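Here's a slice of the assembly, chains where they normally sit.
Chain lettering (A, B and C) follows the sequence in which the chains are written, and residue indices restart at 1 in each chain.
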Amino acid sequence: MSQQPLVTLQNVGKTFGPVTVIKDVTVSVYAGKVQVLLGENGAGKSTLIKMMAGVYQPDAGRIVVDGKTVTLPTTRAAEELGIATIHQELNLVPTLSIAENVMLGRMPTRHGMVDRSALRNRARAALSLIGLDIDVDTLVGELGIARQQLVEIAKALSINARILILDEPTAALTRHETESLFAVMADLRSRGVGMLFISHHLDEIAEVGDTVTVLRDGEFIAEVPASTPEDELVKLMVGRSIEDQYPRNTGGAPQPAAPQPAETQSAEILSVEHLSSSGRFTDISFTVRAGEVLGIAGLVGAGRTELIRAIAGADHYDSGTVTVRGRALPRGNIQAAIKAGIGHVPEDRKGQGLVTSASVNDNLGYATLASTARLGLVDFAGQRSRAQAVATKLRIRMHTIDQPVGALSGGNQQKAVFGRWIIAASTVLLLDEPTRGVDVGAKVEIYELMNAITAAGGAIVMVSSELPEILGMSDRILVMRDGRLAGELTAAEATQDAVMTLAARDVDEKN
Amino acid sequence: MSTTTQPATRRGFDYKKFLANNGALVGLVVLCIALFIATPDFLTGQNLLNIGIQVSTVAVLAFGMTFVIVAGGIDLSVGAVAALSAMVSSWLFVGAGLPGWLALAGGLVAGLLAGVVNGLANAYGKLPSFIATLAMLSVARGLTLVISDGRPIKTPAEVSFLGGNLGPVPMPIVVLLVAALVASFLLNRTVIGRSMYAVGGNAEAARLSGLPVKRILVTVFALAGLFAALAGLLLAGRLDSAQPQAAAGYELDAIAAVVIGGASLSGGLGKISGTFVGALVLVVIRNGLNLLNVTSFWQQVVIGLVIALAVGVDVLRRKTRSS
Amino acid sequence: RGGGDAGGSTKIVMAISTLNNPFFVELRDGAQAAAKKAGVQLNIVDAQNDSATQANQLATAAAGATKAVIVNPVDSDAAASAVKALTKADIPVVAVDRTVNGAALTSLVASDNVAGGRQAADELARSMGEKGSVIALQGVSGTSASRDRGAGFAEGMKAYPNITVVAKQTANFDRAAALDVTTNLMQAHPEVTGLFAENDEMALGAVQALGARAGTVVMVVGFDGTADGLAAIKKGTLVATIAQQPAELGKLAVELAVKAIKGTKVDKTVPVEVVSVTKTNVGDFAK
């Protein structure tokens, strides 16, 4: 390849205080190519691309654009060189409209005024690129996380950049939207745009990538073609091979080998009857038995999150009942739900899962703060040892347990939310996109935790937009469409096609 | 199909959206109806004009405050800056012998400068806006006393004109309306105005989108200073003199007006029309209680309750709407 | 408008600068008693020491069926334009305690703050043996009461070359502030033997700060003659206060307003004595 790279990060390094996050890494982006960055949670991928995006300045090495060394003191400077970025964490203003968010920093003006019709038109054009058909005057704060992610993508696409950085753009998307995104990427590539792509979905790498740069602990490990087999990529990435990406024996029934608790294998733990919440979901009934993982699939906006939240006591609902181990739960009462053994991992970890300014230790302990206290006094020593133990168990990568959880990498933040319910010994886990942004290694760890919980007689409801995960981990699958149950599949009969058919029947008609 | 339904809702007046966006308006209307029933003096032309005049100072201060609160900050100095600006103007006229219109302009510049200093201290000096503007409150009040030696100074005719009449229309009402239009235009129609929402709603997103966050913050406080100066001149015009203790404590009224109007102190939310309603709520309550001759001790109790109620009505309304 | 009888429906609005101060509470009480006696309705509004609020209240008064207005201005200059509007509408205006500059009044009932300041200087000097160091506690900066009393006091002090004013600091007419400020000033000026406070509230705060030294080592003179102030004089902790007669001020103001409504001619100014109260005559004032 004699072609000159559009941009190169050359031997760059970055430290935060005492922690070295990136050490001597070189990576280039070429016109019409998709360069993939691969690495575990906390490997330094986001930190690396932020140096290219003008967010961080490298402490060592240099940035070369079109053969010239440059400095990128601001995001605007990067943009002026044609570099656009889709950041991993959503960077939207909830109180502004979709149109204004898409055009933020580049609002069209006429006579010194914001040209609203141009604003709407350009935003609409950007949204249509990724097939999002929604009123551009809607406030972003009213959107679910998946739609927000699409807005974020549209925003970067509308810049018409020569270099596009995509940091886990597909983490919050269902297959459907992911495919639209890939179509856009293919188009951009054919027009000579160079891209840097990050994803924890290994199957996507071969689909869109050209070359893969593998990072481990902030260091460059290898550069390999995107066609490299997945297990080889995994080995490069985590330093060992992973036998089974979905370590659940989904023969239909729960693992018979697992030690059985006192209650019988078929005991109903959670039962939901005729649950309805106007405008959100209608007449939902299902049960989950001890030792079972129930997957809930559906398209964005199908109402899965709302359902989970209602069961967890986070929202009120209009009618129906939620019963745990034969006891009906009061509506909208989170504490009662927790007492009954429910643990809820929400879909938006930053907005709903974590107190980012508080330490990892504190965040792990919130659900057990009161129950472990004596005379209203916090059990600091116990809390710390419990937190330390669960952090080790989940392999949460951190500097110390007292560091603010907001400074952890995305995947490690997700593990921290999970860990809270492990400490609380929850037996009914309601997981909403539990592995969003989690690396392969950590995913397997989370799956194994799920297995351990069900093996101990617990039950799990998992909402996920990752079909392989739903198919690989569920004993039974419910499919939701427009707030209703569209069907139920056993693990044996479930295939991607079967699920998608149920999920998308009339949605496709609409489009 | 969906394209045909869109314009249908657009055609009629979208009163739901209007109500949803105009927070305490319901509270204000309820308040006015109650006063109308309680006393015949309330709904008279003269009294309505009085209310218009009386709301002018607080509303103009609050318009400036709206920029700051939308951008996620707070400005405790507006009352003191209003007093300082008026005093500077009067001093330029009486002490330095400048012509009246120059003195008036000088007052506005003084407010603008105080605001710029607030903005610099906040954006570049990294002082929390609460601290930067609390310091300015003290400094501006002190300078006002130093300049005036603690005495009121007469205003030039140009400033007094602001407190007088334009034909049959009281000038404070004219100034108020112009200020509202300008503020609303700035906030809704200009790039810098829209950027304020971004800075207040999510400063990190604003920065990553390439918005000049620091410059926006300086502008925001500069505008608050300028509007404070205008409010100060208006007040001085009405009193025919710049008072060393003028507008003391008005910052709380201004903030309250903005918050009653539906803004949030955590930023990203707020509208000039809402602020206007908020300021009216405060002034109508006081006007009404005066008319009803509620004794002054109880008056404070009632004011507190009515503020809570007026905002409470809004909260209730939103709740019933959403469920 | 105008004329009219003084029946129960006759409404007089009394705009008071603040009621957060015992002085004005007594003034109000005097006015209310007089109104009851005259059989008129007296509406009291409180500006909480804000000139603009007061202007608003005066404008509101003009809009109602008000027959006369009694104003106790927050600031003498600032009240002018609102008062002018009232007189233009033929509503008689009586000012009480403080005058209104630059507007024609029906009448003014007031005690002279500048003269009071001078009297305070005399009382303090006498109690100190006409020599020594003095602290002056000032009221809210920029208020006319503080200005006038301060000016009168400074003028009065010129007669006593052996007395120096070593410190002048504000305590905002407030007892708690005076306590802290006096404590701090005594730290810096332990030699001080006299203290003038521009009102009784501050004087009492100073007495609190001085503890046993009040009235023995350090002589304190206040202003107003409030109930607490007079009690302190009896106790000997306060040497003197310049007593105004707030109830008398209020009473006269109402009487004048009623006369004006009836169309009776009234005096342009009605002075009310300011009396230096000391241990010798405190008995005449005690309430």
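One rule holds for everything that comes next: a contact is a pair of C-beta atoms (placed from the backbone, for glycine too) under 8 Å apart; a residue touches a chain by one contact, two chains touch by 3 or more.
All values derive from a computational prediction rather than experimental measurement.
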item	value
Protein chain stoichiometry for the whole structure, using the labels that appear	A x1, B x2, C x1
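To be clear about the criterion, only the chains that are shown with their structure count from here on.
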item	value
Identity of the most central chain, Cα criterion	B
Approximate Å spacing (C-alpha centroids) for the pair chain B, chain C	34
Chain A and chain B: spacing of chain centres that average the CA atoms, whole Å	43
Whole-Å gap separating chain A and chain C, where each centre is the average of the chain's CA atoms	70
Sites on chain B touched by chain C in the complex	41, 44, 46-47, 50, 53-54, 57, 144-145, 148, 150-152, 154, 163, 235, 238-241, 243-249, 283, 286-287, 290-291, 293, 295-297, 299
Complex contact set, residues of chain C against chain B	16, 19, 43-46, 49-53, 55-57, 59-65, 75, 77-81, 102, 140-143, 146-147
Footprint of chain B on chain A - complex, ascending	53, 55, 74-76, 79, 85, 87, 91-96, 100, 104-107, 109, 112-114, 135, 155, 316
